[in-house]
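A protein chain is absent from this complex, but the other protein chains hold their places.
Every chain is named by a letter (A and B) in the order it is written, and numbering of its residues begins at 1.
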Amino acid sequence: MGPTTESTGAPRTVRHIEPAVGGQPAGWSWRTVGVIVLVAAVFSAMLLSLAVGAKTIPWGTVIDAVTAYDVEVTDHLIVRELRMPRTVLGLLVGGALGMAGALMQGVTRNPLADPGLLGVNAGASFAVVVAIWSFGITSVSGLVWFAFVGAALTSVVVFVLGTAGRGGATPVRLALAGAALASLLFALTRAVTLLDQSTLDQFRFWSVGSLAGRGTDVAGHVAPFIVVGAVLAIGAARQLNALALGEDAARALGTRIQMTRLVSVVGITLLCGSAVAAAGPIGFVGLVVPHTVRAWFGPDQQWLIPTSALAGAAFLLLCDTAGRVIARPGEVQVGIMTAAIGGPAFVVLVRRTRMAQL
Amino acid sequence: MTLLDDLHRGADDLATSESSREVAAVSISGRVIRRRGFSVRLDPRAIGVCVGLAGLIVIVGLWSISVGDFPIPISDVVATLLGNPTEDSEFIVGTLRMPRVLVGTGVGAAFGMSGAIFQSLVRNPLGSPDIIGFTGGAALGAVVMIVYFEASALQVSIGAVAGGLIAAVLVYLLAWKRGVQAYRLVLVGIGAGFAISAVIDYMITRAEINDVQRAAVWLTGSLNGRSWDEVRIVVVALAVLGPLAVLMQRNLDRLDLGDDTAAGLGVNVGRAKLMLVLVGVGLAALGVAAAGPVAFVAFVSGPIARRLVSSPRACIVPAAFVGALVTVVADLAARRLLAPTELPVGIMTALIGAPYLLWLLTRQARTGAL
Partner (left out) sequence: MTATLTESNGTASARLRAKSVSLAYDDHVVVDHLDLDIPDGKVTAIIGPNACGKSTLLRALARLLRPSSGHVVLDGELIHKRPTKDVARRLGLLPQTPIAPEGITVVDLVARGRTPHQKLFQQWSTSDEAAVSAALEATGTSALADRAVDELSGGQRQRVWIAMALAQETELLLLDEPTTFLDIAHQIDVLDLVDELNRDRGRTVVIVLHDLNLACRYADHVVAMRDGGIVAVGRPAEVITAETVRDVFGLDSMVIEDPVSSTPLVVPISARRENAPNLPSTQRLGAETETRS
């Protein structure tokens, strides 16, 4: 490091976030390799999800089930009717959560932000609990719309609250408003479940987060919202990069800050709200997947958002499959698996590498 | 001689003309008491706040004891406390409600202090004993005892404390890599939290619904059915940890200046932080053992105390009083709001705490300054 390459008096506030792996800034080759790896991971996860479960189905049969479907064959039924919808849903939900997490971390400029911070999970939970208690709805498809509306309303309120007062919706305000509202709603949810035991009995299964028992209709309901959310996310990516430099610098680059925040929040709501509505609250994916992906791909949101989607999808499917294998012939819900696998893995990562600083 | 005036001296009083010839009186904040080589600094406003809060706690406590399905006039309550019980009141006051109020006070104080310590330690208003994985571990311990061992209340408490301590130690060790930095501690705490919640969720989906209900109540934080046993535990533990926490205030003040400056002033930074974590965890353990993880008390007590005392310091003792008051008020509301059904106190603290936080938010002109 020769002195001539350094500039004296550089402002200390500019942080240079380096990817932990390799210690070199990620150039094009690193990133392309990463993308290829992720795409391969998603495909393998999909195939595993179709083939593996309470009963392992050989590859040939799986391919036959897709290409030469024969209603008479039980294995084909399993693949087509049970596992394919589940796999598709897993892709959608995992991708949505990963993307929502990347967006959330971008808009709050906080690598520890979780999409749940906007209160989405809390809002959905409360709406679901009310649906179960007041209307006796117990089927997942019935609950989907309640959950979605609950999630959407909550994030609107959080955004409005975060915008109150001077300065607009700054990261800290959004996070605090979300935390406060989430606590409030969780408390109310808990109150309801404690007042009525049968509600508690139903709710505890929904609240864990699972891909089981969701038919193609569920995926069909949420898919359009996820697609719109994804489009918004990718659209906001460049503005978020500018925002990451701080408000003044972003403004100087011509970013419309409030608009970007609004678009991001809407995107997060659509993505995360759909995921929660379809599968219940699944933790960890939205927080840690983007965090980990950043260590490889760097902080550029234009890379982060799509790759977080890929990584999230692969991770969720793998967890789901593992959950089906671990407790044969029963299964462990995917919400439990993501946390049980992800938590320790995250701790290992934190110890091994120099993850992006707070 | 140069003893100090009160803290309302204006800057004008320190005109340089005074100081040109002799050493000027220095108007440090607070009152100083000097006797024979010893000197102590006191903050009159903090003392006033604590006394005021204590008064409120007594009032609310008496009120709480007197209301219920069997209302007892306050005069009778006072009489009972002074040793002249009437036939009705002895059981209800002495066995049912008094211990409950006392436990609520003690638990609130413990959580309040614990929260203030952690918030100051990580220099973030969102800090709490949760971050070190303690609350998660305690929850896990309790749920295990309830679901797998059909445990009694005492055993559940023991399980909770054990679980919390194990988790906190694990998180601390896992975050230790040539010293503990705040951010790594937070990250490891988050990872551990996920893993723990996964296990809890697993158990909850497989357990019998009655056990699930019992667990859910415990997890919310409840003062139902607290007896003099719990009061004894709380009093003893507070008697040990309370003074320690007050002593910790000095360490917190010094660490306030940043690790480097503190080290330059002679503070053993690593050891000071460890002591703080230990005391903070100990207080949280006390609270959890007696009442389960009552939401929000640890979170709001510190900031409220600081605003009342109008001080930039961590204010551990005022936070204790604030926490106690919040808990006692919340328990009263939880018992009476949906009478005859009793809600667990944790729900009310969340219902009080969350709007307060939102209110703080809308009032704050500067961000991040809670």
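One rule holds for everything that comes next: a contact is a pair of C-beta atoms (placed from the backbone, for glycine too) under 8 Å apart; a residue touches a chain by one contact, two chains touch by 3 or more.
Everything quoted here is computed from the prediction, not taken from an experiment.
**Q** Identify the residue among B:40, B:154, B:236 or B:338 that touches the chain left out of the display.
**A** Counting the whole complex, the residue in contact with the absent chain is B:40.
**Q** Sort through B:210, B:227, B:261 or B:341 and give me the one touching the missing partner chain.
**A** B:261
**Q** Looking at the whole complex, which of B:45, B:206 or B:313 touches the chain that is not displayed?
**A** Checking each option in B:45, B:206 or B:313, the one touching the absent chain turns out to be B:313.
**Q** Would you indicate which residue among B:28, B:274 or B:339 is in contact with the undisplayed chain?
**A** The single option touching the absent chain is B:28.
**Q** Quickly run down the residues of subunit B that touch the omitted chain.
**A** 2, 9-11, 14-16, 19, 23-29, 32, 34, 37-41, 178, 247, 250, 253-254, 256-258, 260-261, 263-268, 311-313, 369
Keep in mind that, in the parts below, only the chains that are shown with their structure count from here on.
**Q** Distance from the CA centroid of subunit A to that of subunit B, rounded to the nearest Å?
**A** Averaging C-alpha atoms per chain gives centres 34 Å apart.
**Q** Which positions of subunit B touch subunit A when the two form their complex?
**A** Answer in residue numbers: 126, 174-175, 177, 182-184, 186-188, 190-199, 201-202, 204-205, 209, 212-213, 216-217, 220, 295-296, 338, 341, 343-344, 346-347, 350-351, 353-355, 357-358, 361-365, 367-368, 370.
**Q** Going by the contact rule set out above, which residues of subunit A touch subunit B in the complex?
**A** 112, 161-162, 164-167, 170, 172-173, 175-177, 179-181, 183-184, 186-188, 190-191, 193-195, 197, 200-201, 204-205, 207-208, 283-284, 287-288, 332-333, 335-340, 342-347, 350-351, 355, 357-358
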